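What follows is one structure encoded as structure tokens, with my remarks underneath.
With one protein chain removed, the remaining protein chains of the complex are shown where they sit.
A, B and C are the chain letters, set down in written order, and residue numbers restart from 1 in every chain.
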Amino acid sequence: MLEVSGISAFYGKHRALDGVSLNVERGEIVVILGANGAGKTTLLNAVAGVVHAEPGARIAISGKDSAVRELSGMPAHAIVEAGIALVPEGRGIFGELTVRENLLLGAYPPRARANEAANLDMVLGLFPRLQERLKQTVRTMSGGEQQMVAIGRALMSAPDVLLLDEPSLGLSPIMCGELFHILARIRQSGLGILLVEQNARQSLAIADRGYIIANGRIVGSGTAEALKTDPAVQRAYLGAGEVKA
Amino acid sequence: MSKRSLAALALAAAAMGALCAGAQAQDTIKIGWAISKTGPFAAGAAVTTLPNYQVWVKDVNDAGGIKVGNKKMKIEVIEYDDRSNSEEMIKAVERLATQDKVDFILPPWSTGMNLAAAPIFNKLGYPQLAVTANTNKATEFTKRWPNLTFWLGLPSEIVDGIVETFAKMNKDGKIGKKVAMVAVADQFGIEQSTAAREGLKKAGFEIVYDKSYPFGSQDLQPVLKDAQAANPDVLLAFSYPPDTFALTDTAKVIGFNPKVFFVGVGTAFPGYKGKFQANAEGVMGIGGSDAALPGIKWYIQHHKEVIGREPDRWASPITYASLQVLQQAIERVGKIDRAAVIKEINTGSFDTIIGKVKLVDGQNKNIWAVGQWQGNDFFGVAPLNKAGAKPVIAKPAWQ
Amino acid sequence: MSPRSIGLAGAVLVAVAAAAALPLVGSGYHLALGISLLYFSVLATAWALFSGPTNLVSLATAAFFGIGAYTTAVLTELLPWPVVLAASAVVGIVVALIVGLSTLRLSGMYFVIFSFGLAELIRQVVTWYEVNIHGSVGRYIFADTTTEGIYWRLMILLAMALGAGWLIRRSRLGLAVRVIGQDEVVARHVGIDTTRAKLALFAVSAGFMTVTGAVMAPRWTYLDPAIAFNPVISFEVVIMALFGGAGSLFGPLLGAVPLVLLFDVLGAYFPTYFSVILGLVFVFIVYGLPHGVIGLLESKVAALRRASLETGMSAFAERVTGPVWSRAAAHEPATDAPVLELIDARKSFGGLKAVDGVSFTLNRGEILGLIGPNGSGKTTALNLISGAIPADAGDIRLDGKAIEALPPHRIAQRGVARTFQLVRVLPASTCLENVIAGLAFHAPPLWGEPADEKARALIARVGLAGREGMPAGQLTYIDQKRLELARALALDPHVLLLDEWLAGLNPSELQDGIALVKMLRQEGLTIIIVEHVMDAIRSLCDRCVVMNTGRKIAEGPPAAVLADPEVIRAYLGDADA
Partner (left out) sequence: MTLTLDILLSGLVLGGMYALIALGLTLQYGIARIINLSYGEFLIAAAFGALFLYTGMAVNPILGMIVVVPAAFVSNWLLYQVVLMPLVRRAKNQGMLEVDSILGTFGVLFVIQGVMLVTFGGSLQSYSYLSVPVYILGTTLALNRILALVFALIIGGVLYLFLTRTRYGTALRAVAVNPAAAQLTGIDIRAASALAFATGGAIVGAGGVLISMFLTFSAAMGVVFTMKALIVVIMGGIGNMLGALIAGVLLGISETAVARLVDPGLTIAVTYALFLGVLLWRPTGLFGRPAR
């Protein structure tokens, strides 16, 4: 569904991404693992068109109609219309606006307008907690609730692929668990999910596949089952020392 | 280079030389001015000063030019924009004198500009007919700078006319003794109101409200409401055109109907009548004209033909008259001799559209202090003993 | 002096002499034009003294200019000329100090419009005073001065303004505001009292504007608030300085001169269409010269300079030339007392408890690793120590003395230096200046030749020898990190805080980086590192403090804490949620 190949990006003078390739299929959760600063966020931003990718990269998506669309070089708002929704690190919500407004803005792209009402019901079904807070200003909500708004807003754009950047950041363990359950449910609707996450174990528990990224390069990949026991994962976070799990 | 092209070159050079020589043997008279075409002063200059310069130049050139000696010289104009900035104005005047070498320079607009220009005009030896300048120190300045002349009368003279008018109305039993006075907080407003305060007190009037407001105020209703609350017989406002319009408008709206409604600068603008129509009737202001004078009649009609609208009835006719004086002075001297022209302006007697003009201490005394809208014109009513003064009428209530 | 610089000096001298002789040979118009050129040049130069380096666009020029003009109007018949000018300077500076103290915390557009409002307020108050107290709005000035005198005074004033600009640029004050303009956070962390520096410069700039007004006033014979406080002057000066390039000494001059000439030419030849043409010229200038006139010149120069810089790079491995950091030996008390103590430090943002009662100590000469997953509060803890963010509660002691209430520049002066998570160099400054910024504001400050020498040594030390003259913004990411470290070391710190300093390095660079930190420790420096590169933590740290969700969850040797199940859970999460 999402095909990325040979994507490179610079952060100022720093080469943050170096020829990364990956793919995400329908109904699949793919997790990207790696230490801080490895290039995970840059990868998602480059796919979403927020960060300029070096020429030569290929980003393509085939939606429900199976037509393949080339996305490289397109502005961010057009990429949303093409079916990719990013929930950025730090959530990127509109703090001064209400929950309802945030969610309805998610349906701003023309692709999502027809099913706006149905999608809103779907989102509120996923996050019942938002139902009673539709009129609340998002800035005044807790971190977990804000994260729900952010994910809900992305879902409102009826995406084919959902990109999530550290959704568990700043959430309590209980909230975190809830979140991962919901991601698993979202996947059932046929979306592809590309997830960047610190919480390796929890994300591997719901993921189908994963990539390990270090210094802007993919250094390992495999099924979630295989990665759960792969020492490379722990090395990516805790270094090469002896570790008793 | 061939001989032929050399010859052509020589011919061209000769032609150039002839052209230059032609320019040197002067048949035109160069007149320059630096005036505010942009910036805050542009509005004032565009009403009173610039149109009269244009009308006069056209008139002179249509008549074949100024007669200098036995030759008629047409006017060639050089115009600069001083952008309402004293320093720019000074620079432009220097440029006119030293670069363009103009024969005469017409003055800028406003008291401040004319005073800033005075030392330069004096140093360069040009006559300065400072029509739109109004200061009580006029006598002192004309002594300091003998080339400088004033034309609008002293603030004190204007105030004398005002007080005289009010006193007469009081004596005739038309108004009581209570005056509300309002002034714009700049030199014009303050000088006039200071003089008026003294004059009115001396004449036994009681000033029941006396405030100034800043230039650029966008709502004068508070001022008028307090003035109205003091229940005066007279509203005396030394205001600028936007405020003059606003004061009238507001007074009408809040139903403030003093027996004398005196506002201005701006009352004498044709636009005032245009805006307020019948409500202008009886409103007084500075200036005025003697519409019975044939010169004024001709001037108003002529100004309308050339510029497309009527002139104001205060400084405009005087501006035009000052230019007539300049022209006559040049013609009498018979050559471009600025020192002689200055002397002639100061000592001679001239026939102009406003009647006979003879400067005293470099000041024109042929002025109207108070004018009043009566019917379709803004007539001079004071000084009361001036020839042609119309009797004052009582102002009807706003319609 | 080289023959070339003698030639240059000679040319400048001839130009100045020619300019000074203008009143003797030129016409009145030339003189008037000269006065326009000079007074705008002085105003634009003075404006850029403050606004250039700080990037705070001030529209208060008319206020100070007007104050100067009024001082002349009031005093000119009472006092001799030099005293009038001195008095105006004093009045201007005093007003600037009062205004500056209250306004310098405003930023961006708020400052711009505030400064405009200030000028208008002063104008209104002066008007009110003149009307109600003085009894007349206009003032006449009959000073005993000539146009030539005004011209020459302005020339002297311009020379003084340029001289002041030159001196300030070379002074610690100049460096301080250059640092502030580029990065106020860095400025505080190298020990700069930012308020004082800005205030000083604002006052100097205002002083020149005021004196310009005082010098110009007699030219107009008559003065009222509309003339003295003409707001158009403020706008014109901003436009001229920005057009020329406010960041450099001669930039405003390069803006003022062509624009005054342009105004003059357009005003002379197109009096009717002046506005339209001027507007169009302006729009085209904005497109054509995005960095001002000086930018045009500098880009040419920079291209030449860059070509010559490509040579002379040294590898990271070959520069360890001996200890540069030497404080321990010189003036450290030899006690076992901890260098730094955090006792129950707390900080919340809104509802989020970023640091939630954290305590730890830092012993002399050790490297302490502060680790934990993303968002666990490590950087906030560093910010509390360096004073970047004030703590809500808790004590922080440096050498036994409380520092939690001190502003960051005081903490920096007491010997806490840091690097930043997202590298913060001063991009427009040279590498040398970046490091000198670290030397010039600690106690006792190092300045001039010794500072140069030490900065060069530090630059060589981190492997950047040969790039002293290069703007820091042109360095690669890794080199910017090195430079940032050099600047921190320049502070001569007791305690060095490294916030993810090793992040983003490739494996060989990482080894070099680790070696460098080790060496610093051997030289006796005490260090806290916040780091995600665990291999570095293992090989560098004596001890680790592990944080999660704002709390300390473990403390001990790296191998032990990294094997702690709770730490592993913090990093990798629970499989079962």
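Rule of thumb we're sticking to: a contact is a pair of C-beta atoms (placed from the backbone, for glycine too) under 8 Å apart; a residue touches a chain by one contact, two chains touch by 3 or more.
Please read these numbers as outputs of a predicted model, since none were measured by experiment.
**Q** For the chain omitted from this view, which of the shown chains does it touch?
**A** By the stated touch criterion, the chain not on view contacts A, B, C.
**Q** Touch as defined at the start, partner being the missing chain; which of A:Leu97, A:Met175 or A:Ala224 qualifies?
**A** Checking each option in A:Leu97, A:Met175 or A:Ala224, the one touching the absent chain turns out to be A:Leu97.
**Q** Which of A:Arg153, A:Arg209 or A:Arg235 sits in contact with the chain that's absent?
**A** A:Arg153
**Q** Given that one chain is not shown, which residue among B:Ile120, B:Ala195, B:Ala246 or B:Met284 touches it?
**A** B:Ala246
**Q** Give me the subunit B residues in contact with the hidden chain, please.
**A** Touching the chain left out of view, subunit B contributes residues 36-40, 42-43, 45-47, 84, 185, 211-214, 216-219, 221-223, 225-226, 241-242, 245-246, 249-250, 252-255, 266, 269, 271, 274-276.
**Q** Write the list of subunit A residues that the hidden chain touches.
**A** The list for subunit A reads 48-50, 75-78, 80-81, 85-86, 88, 92-97, 101, 104-106, 108-109, 112, 153-154, 157.
**Q** Which subunit C residues would touch the chain omitted from the figure, given the whole complex?
**A** Answer for subunit C: residues 55, 57, 102-103, 105-110, 113-114, 116-118, 120-121, 124-125, 127-128, 131-132, 231, 235, 238-239, 242-243, 272-283, 285-287, 290 touch the chain left out.
Quick note on the criterion: only the chains that are shown with their structure count from here on.
**Q** Considering only chains other than subunit C, in their present positions, which groups are joined through touching?
**A** Without subunit C, the chains split into A | B.
**Q** Please find which chain has its CA centre nearest to the centre of all protein CA atoms in view.
**A** That would be C.
**Q** Quick one: report the Å distance separating subunit A from subunit B, using the average Cα coordinate of each chain.
**A** Each chain's C-alpha centroid was found; their separation is 75 Å.
**Q** Distance between subunit B and subunit C based on Cα centroids, please, to the nearest Å.
**A** Inter-chain centre distance comes to 54 Å.
**Q** How many angstrom between the C-alpha centroids of subunit C and subunit A?
**A** Centres of subunit A and subunit C (C-alpha means) sit 39 Å apart.
**Q** Quick one: which residues in subunit C touch 2 or more of the other chains?
**A** none
**Q** Inside the complex, what are the residues of subunit A that reach subunit C?
**A** 11-16, 35-37, 142-143, 166, 168-170, 172-173, 176-177, 180-181, 198-205, 215, 228, 233-234, 237-245
**Q** Could you list, by residue number, the parts of subunit B that touch subunit C in their complex?
**A** Those residues of subunit B that touch subunit C are 37-40, 79-81, 83-88, 90-92, 94-95, 97-99, 111-112, 115-116, 118-120, 123-124, 135, 137, 185-187, 189-191, 194, 212, 214-215.
**Q** Which stretch or stretches of subunit C touch subunit A in the complex?
**A** Result: residues 351-352, 373-375, 475-478, 480, 500, 503-504, 506-507, 532-538, 549, 558-559, 562-563, 565, 568, 571-577 of subunit C touch subunit A.
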